[in-house]
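Input: a single structure, listed below in C-alpha cells.
The complex appears here minus one protein chain, its other protein chains still in place.
For chain A:
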C-alpha cells in the first residue's frame, strides 16, 4: 500500500532544466515545491575523473539506465515495435540536472517564423505547399515577440555568450556574455562563409566565455576549452548546467525539497484536475502518494508523454482518425553532415561544447522555397567540440573500416579532418507519433512508450539541399576531399543523431489542436503544467534548449498566477 504524504503546493516530476527552473522561480515566490527526480544527486564535485571518453561518452555513465526503462521503436505502424535495448540515436538523461549536465550548451532562439509557421508559409507559398508535402504544421499560439522576454531571462540565467546574427528576431538585450574565442578552425569557416556572401556568427554558448555570476547568484567559471564537454559533466562548473545555475538557488529559498531516487509512475487525478502523483523510491522500493495543488511535469519528452498516457490524462492521439493529441507531432532533427579532408594539421582535439560558427542563411524561411520541395531548413555549423579518439575515425571514401589501411588513414586524418553539420528542422506528419507499447514493460510493470517514426520526403529533400550547401562551404574552406554522409534509407535507432526529440504534448491557441496553452498549462486539467520540448508543435533548425528554457520561464510565471487566481491562463 502506498503511503500518502502531507500535501504540498507544487510537485515537480523530473529535475533537469525544466524542473530546476520551476523550483527556483516558484521557491522564490514562497510556494512549497517538492521536486521528484528518479536518478541520483550529482554535481560538479562528482567530475573528478571525468576526462574519460570510454566511461562517459561510450558507456554513457551519466545517462538513463535502460535496464529499468526504455522505449520501443518501429519505423511504421505495420511493423512490430521492439525495445531500444541500448542507447544510440539519442541519449536520455537521468539524475539531477537531467541532460542539462552533459549537453553541449548550444543555446539558440527559434526564429519568429517558427512560431507562426503555418500562417507564414501559407501567406508566402499558398495553402497547397503544406498539403502537398503532407505536413501537420500549426502555429504555436505564441509569437516570437511574446516569448522574447523569457528567452532573455533564460540567457541571463545560463550566462550565454554570443553575438548578433543577421537573421535573428528582435532582441531586448545583447547576450550577457561575450562570444567564444575564434580559433583557426572556426575562423576558416567564418572566412569561407563570408567570402560566399553568407552571414556567419559565433554560436551562442552556455560554456562561460568569461567567469559569470547569474541573477540567482550562481557563479560559473570560465570555460577551459577542455574538449570533454558533450556527454560529460563540467568539472569546472563552467558549463551552464541546472545543478550549477538554478538548483542551488531553488534549494536556498528553503521552499524546494528535492527527493532523488524517486520515480513517478502516475499522475493522480479526478478527471478534471490532478490531485498529486504516485512515485516509487527506487532504493527502498516503497511507494508513495504525494498530494499537491499543482503538478508540473518536466520529465523530458518521452516521459511527459508516457506519464500522461499512462495516467489517462488528455486525449491520446489516434493516427488512423487523426483525432486526439497526446503523442501527436513527434518530431526529431534532420542531421546532414559533411567531412572535409585536409593536408594541414589542426588542433582538433581542443574545443568546447559550444565553440562554433554558424550560418542561418539556409534556415527557416531565410531563403526562398518557391521552387523547393520542402519548407524550413537548418542552421549550418562548424562545431569545434574537441575530437576524441574512440569516436573519431574518419577515413576517405573507399577505405576499409578496419585493418592496415584503416589504421594508417584514421590515425593520419584524426587531426586533418573538419566537419560541418546541419541541425535540420523536423516537420510533423500524421504517421510519426508516440503511444503506449502493448507488450513491453518497465521495471515497475508499466507499459513502455512506443515510438513510430520515419523520415519523410520533406526530410530527405531538406537533407540533400542543406547537405549540398555544406559541401560548398567545405570546398570553399579548402578541403581536398569532401565526404557527404548520405541519408539513411529509414530512420535508424542506432547511430547517434541528436537528443532533440520533440512533440506529443503540443502547444497551441485552442484545445482542439493542442494539449497545452502557451503557459504549458493543460487544457484538460488546469492544474497540470507539462513543460519541455514535448510542447513543440514542430522542431526548428536549431538545438531546442533555449526554447525549452524560455517556455519554462513563461510557465513559471503562469503557475504563480494560477496559484493565486486559478483558472485557464490563456
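Quick note on the criterion: a contact is a pair of C-beta atoms (placed from the backbone, for glycine too) under 8 Å apart; a residue touches a chain by one contact, two chains touch by 3 or more; residues count from 1.
Assume contacts and distances are computed from a predicted model.
Chain not shown in the complex: UniProt lists it as "Gluconate 2-dehydrogenase subunit 3 family protein", one of "Branched-chain amino acid transport system permease protein", "Sn-glycerol-3-phosphate import ATP-binding protein UgpC", "Gluconate 2-dehydrogenase subunit 3 family protein" or "Cytochrome bc1 complex cytochrome b subunit". Between the chain not shown and the residues A:125, A:349, A:367 or A:444, the one that touches is A:349. Touch with the chain that is not drawn comes from one residue among A:17, A:212, A:341 or A:562, which is A:212. Touch with the chain omitted from the figure is made, among A:90, A:113, A:225 or A:483, by A:225. Although one chain is not displayed, chain A still touches it through residues 43-45, 47-49, 51-54, 58-60, 65-67, 69-70, 73-75, 79-80, 82-86, 88, 181-184, 211-213, 219-227, 234-238, 244, 248, 345-347, 349-351, 355, 387-390, 393, 401-404, 407-408, 410-411, 414-415, 439-441, 488, 490-494.
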